[in-house]
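Here the complex is missing a single protein chain, while all its other protein chains stay put.
Moving on to chain A:
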Amino acid sequence: MDLAWPPAWRLAPVPERLPDPVASTGVVTATADRVLCRIPSVGRFMARARGPIDVRPERRATDADVRCFLGVAGTARWLLGGVPTLRGAAVALNGAGVVICGPAAGGTSALTAALALRGHGVLADRVALVTGDPPLLRRTDDEVQLWPDMADALDIPSTVGRVVRPALAKRAYRLGPEPSAVPLRAVVLLPGTEPGPVRLTTVDGAEERSAELHGREWHRRLVAPLLGKPARHTWAASVAGAARVLRFSGRLHDLHPTALAAKVEEAFP
C-alpha cells in the first residue's frame, strides 16, 4: 500500500456516478474497488487502491482547490487498501506520538499549532495515519491550517501562510520541527462545549476506547462496508490497546490554545 502523502494525482476523465455502490455519503460513493468524491465547484475525484487519484476539475477550480480535497479522496483510497485513518491532528511529544481529535471546528489545529510553537513536531493536521502493530504514528501533513483570528492569537503572521483555497481565509503554516514517525502513545479528545472547568481525564476500558476511535475515523460511514467489521475492530483494538485515550472536558474555548498545550504537555513529561 502506497502511504505517501499527499497522494499523487493526475488530470483524467472521472465518471459522474459509480454503479452498484456499497456505501455512500453526500460527497463520497464507494464500490469495492473504487471511490468517487464529488465536490461542488471543485471537481470529481476517483481513487482506486493503487495508482494516482484521477481528478476532473470544475472549470473555475484552481490547483489549490483541487489539492485541498485530495485528503478526502486519499483517505478513501487507503480504506480501499485496508488502512483506516483518524480525523485529527498529531504531534510528536517528547518521543510520544499523540493524536488530537475533536469535533469539527473544535480547535484541534489551534492546539496542534500551539504545541508546535512550544517545540513539538507536527505529524498531522487533518489525517492521522496509524499503522502496524505496535502502532506507529506516521507523518502526513507538514502544515497546520489556521483561520486568521487564531493565527493572530498565536502571534503567527498571516503573511507567511500558504493559501489553502482562494475562497477561504484560512492559511496553512509550517511550524515547529519536522519529526519522523513515532510510536503511538495517546489519543487526546477535544469535546464540544460542556459545563465545568477544563480537565484532562483518562478513558478507561478497551471497548470504550475503541468506540471513541470509531467515532473519529475518516469516512466513518464507509469503514465497515469497505474494510469489513472484523478488520475494523482489529485495527481499533490494536490502537486502543497501545494508546492511552485522554478526554478533555470543560469549556475549552475559555482557554487560550497555549494554556491547553501546556496541559497536554503535563500529561507527557
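Note that in this section contacts are C-beta pairs under 8 Å (C-beta built on N, C-alpha and C of every residue); 3 or more make two chains touch, one makes a residue touch a chain; residues count from 1.
Simple rule for what comes next: contacts and distances are computed from a predicted model.
With the options "sn-glycerol-3-phosphate transport system permease protein UgpA", "Amidohydrolase-related domain-containing protein", "Dihydropyrimidine dehydrogenase" or "Sulfotransferase" in hand, the undepicted chain maps to the protein name "Sulfotransferase" (source: UniProt).
From the set A:96, A:222, A:236 or A:264, the residue in touch with the chain omitted from the display is A:222, counting the whole complex.
Touch with the chain omitted from the figure is made, among A:14, A:89 or A:164, by A:164. Annotation: of A:14, A:46, A:150 or A:226, A:150 touches the absent chain (contact as defined above). Chain A meets the missing chain through residues 24-28, 37, 39-42, 68-69, 71-72, 87, 103-106, 126, 147-150, 164-165, 167-170, 192-196, 219-222, 251, 253-254.
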